[in-house]
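The chains shown are only part of the set, and none of them has been moved.
Going by the order they are written in, the chains are A, B and C; count residues from 1 in each one.
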Amino acid sequence: MASVNSAAPVKTPAKLAFRNLGKTFMFQGAPKQALLGINAEIETGEFISIVGASGCGKSTLIRIAAGLERASEGGVYVEDNLVVQPGPDRGMVFQQFSLFPWLSVKENVMFGIQDQYPDKRLRGDAALDWVDKVGLAEFAGYYPNQLSGGMQQRVAIARALAPGPKVLLMDEPFAALDAQTRGRMQRHLLEIWRKLNITVVFITHDLEEAVLLADKIFVLAPNPGRLVATLPIEIPRVKDGLERDKYEPNFAAVLKDLSGLLVTSTDAHG
Amino acid sequence: KPLTIGYSDWPGWVAWEVGVEKGWFDEAGVEVAFEWFDYVASMDAYAAGQLDAVCMTNGDALVTGATARLSNMALINDFSNGNDMIVALPGITSVTQLKGKKVGVEIGFVGHLLLLKALEKAGLTEDDVDLVNVSTNETPMVLASGEVDAIVAWQPNSSLSLQMVPGATSIYSSANDPGLIYDTLAIAPESLNMRPVEWAKVFQVWYRIVEFINDPATQSEAIQIMAARVGVAPEAYAKLMQGTRFLDQAEAKEKFSATDDLTSLQGSSKIADAFNVKYKVYSDAQNTPDYINDSLYQ
Amino acid sequence: MATITIPLVQRIRPRALTTASFLLPLLLWMLVSYVPGVWQPNVKITDPGDVAFFRQNMLIGKEQFALQTQLAIEGSSTPPSGIPANPIYLPAPHEVAIALYTSLTTPPLRRSEVWFYQSIWHSITIIFWGFLYSCLLGLPLGILCGAYRPVSQLAEPFIEFARYFPAPAFGALAVAILGIHDAPKIAIIFIGTFSQLVLVVANTTRRLDVRYLEAAQTLGAKKIRQLVQVVLPGILPDLYKDLRILLGWAWTYLIVAELIGTSSGITWFITQQARYKNFDMVFAALIILGVIGLLSDLLLERMGLRLFPWQEKRSGIS
């Protein structure tokens, strides 16, 4: 009886943890280390950005977290459970377009919310909502190959968000978007992140974007892919508590820091 | 250039193999190439001008001649003496009982002709039975399925039908109508006319073979050679021989006389011709003497 | 998407090309049939002259005819005369056209016989059922093989093995089990197409881009939904093309199937007429087969365009 109420603080497991994660590809018969000894913990509701040089292993890392690729050593844990396969708890926006070509924009978004909305009408409405949020309401009936690259990527984002995943893995989701659309999408993302209290892992090449959005930035270095720095961003989120203000005095400094980290990490090996 | 002769799986023709195997053609000093065929394919090859001669029945010689390539039946190997049969399910013992029954037969071929003969003798016509069109190779299976009451077939399908359907009997056979079907060597007229000496030698060898087969002392060796040609056990093959009446030279010569009934090649062919015309195998009646050439027997 | 073609080609209308597609073989056929000296390896005797074994209307090889003519001249007897002709295996177009008409308009000779169009229809139903069963069993199995590696490892090796069995070898077994009418024929069509269908469909399934499956998995689609909602629609257009090819394949088994058990249908007609050497009839039947096949294929193609609106139009080399 005594122990039941004992207030020993139970540490809730990290939402997402990389534990001694390594990945080796075979290249023409010889092994090639793509990731090596990655250790990191991501708490529930955190917004993480991953940055790093082209080819340093970001996509590989996020794909392992999604359960699409198998780790060679260690693994990725979601609330202490080893990830062995993909699941709807982890939504994913791919680096390359991956819409279903045989489904219209609306139907693509409907795909992931089949279980939430057994009723087709309601499901359609919910999907339309999301299509509208990414600004494509008038294209709801189009097929993917009738859309521009950026439009396709917006549909992919809507599709990943619609099921309300607890963890959202995004591989350069906004790279194909123009500045304005991108700003809008960033804000949407943050709103959703806040509202649903989801954990976001967000790969980007745009350092400004990383600083604008993330709670914490992971810096990866290439050859082999390692985690060289974890940079918590302390700048307050001024705009409705969502994105930061670029013109905030600290912003430029942090950006410079980050840039420096990247340069040294890359130059050491590349 | 050797004489090319097409032959196929009928005891009367497989017998040529004895001459080939024994080297008698070499002994006779004639170059022949015997080519082994499926029966239908052999007639196609002859019709296509690829053979100098082919083994076929007198009825088929007419068919091939009417539409494709004339031939001279210049040698009679045998006549079917029971190898072509009407085989009926247990319980049916005569042709008369076929009235209203189903009979599996390859329409328009020799089996059909045999059936018509049998019906005629029993006082029936074709309209009294239900014909089921079945290719001859299929007849044993078709009879065994029990969906027809009788089938018409020749060897080996006739005896296989008897074997596969316990209690089935032959209710009519070519033994009842000897001479309805003659098995002959049909030679292209130009070849026969241009190379008579060589054909005469082939002719000599044939009667050496017939003697060899008919001689009880050597018969089993002949059967062994023949069985090997078709790829079955000699014991099994011996049974097929019984319904084949090999004709010696004198008997064969007699068949070249001009009678109007089945005792002569001429008469038998006329009946076949009438049948072929009736069943639209070809449209114009053939002049049967064009198909018969007894020069080798002179 | 891009449809760049060279100017010359643009001017030639597709319809003209398609017409040419049929016209050229027809012209070739007419050339060979009607223009003297192109082929015509035979001579049709119009007057046998003094050559003992020549008969009127007999077909004889050119060389033989020349030889006999020479011999007759040397021997001072009347030489034969004749006109060049093709072998009976290659009837002329007009003969085939007449045969086509005759075969379709001649009423059945015997009680047990049917009209020619009824035979054709009968053949169509055989194909239909054989191919339907093949699809009903083969499509799911093929898709499963393509989608699940273990299923493939379990089923494909044996199917690989079995597809080399010639279908006609099972004729006897089929008749023993299924009787003598249509069932064994349908079974032969089935046996002939089933294993090929499974392998073709499995290959097509394996060609599906893995990204779609990955996307579906991250969207929480369970196995069955991945199969039904991703694999299936993803391969559908290709599957449709495969089935059109395979349907043509099924037709080629008809000639074997229709000789099993009771003889029937259009291909039995072909065999029969070929045996009688009525090659004009044979060609007429071939043309009918081709037309049926082509029409059904065109129909399926038209339907395909409507069925898969998301398919991008493809372009060629330019």
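Details
Following the convention adopted for this analysis, contacts are C-beta pairs under 8 Å (C-beta built on N, C-alpha and C of every residue); 3 or more make two chains touch, one makes a residue touch a chain.
Since the structure is predicted, the reported quantities are computational estimates derived from the model, not experimental observations.
This structure file describes a complex whose protein chains are present as A x2, B x1, C x2, with one copy per kind shown here.
Methods note: only the chains that are shown with their structure count from here on.
Greatest centre-to-centre distance from chain B is found for A, with centres as Cα means.
Centre-to-centre, using mean CA coordinates, chain A is 55 Å away from chain C. Work out the mean CA point of chain A and of chain B, and you get 85 Å between them.
Computed from the mean C-alpha positions, the centre of chain B lies at a distance of 34 Å from the centre of chain C.
Residue positions of chain B in touch with at least two other chains are not found. Within the complex formed with chain C, the chain B residues making contact are 40, 43-44, 47-49, 63-64, 67-70, 72, 104, 106-108, 126-127, 130-135, 137-138, 141-142, 144-145, 147-148, 189-190, 192-193, 279-282, 290. Chain contact summary for the complex, chain C toward chain A: residues 1, 211-212, 214-221, 225, 229-230, 233-234, 236, 308-310, 312. Considering their complex, residues 52-55, 58-61, 64, 68, 87-89, 109-112, 171-172, 175-176, 179-181, 259-264, 268, 272, 274-278 of chain C touch chain B.
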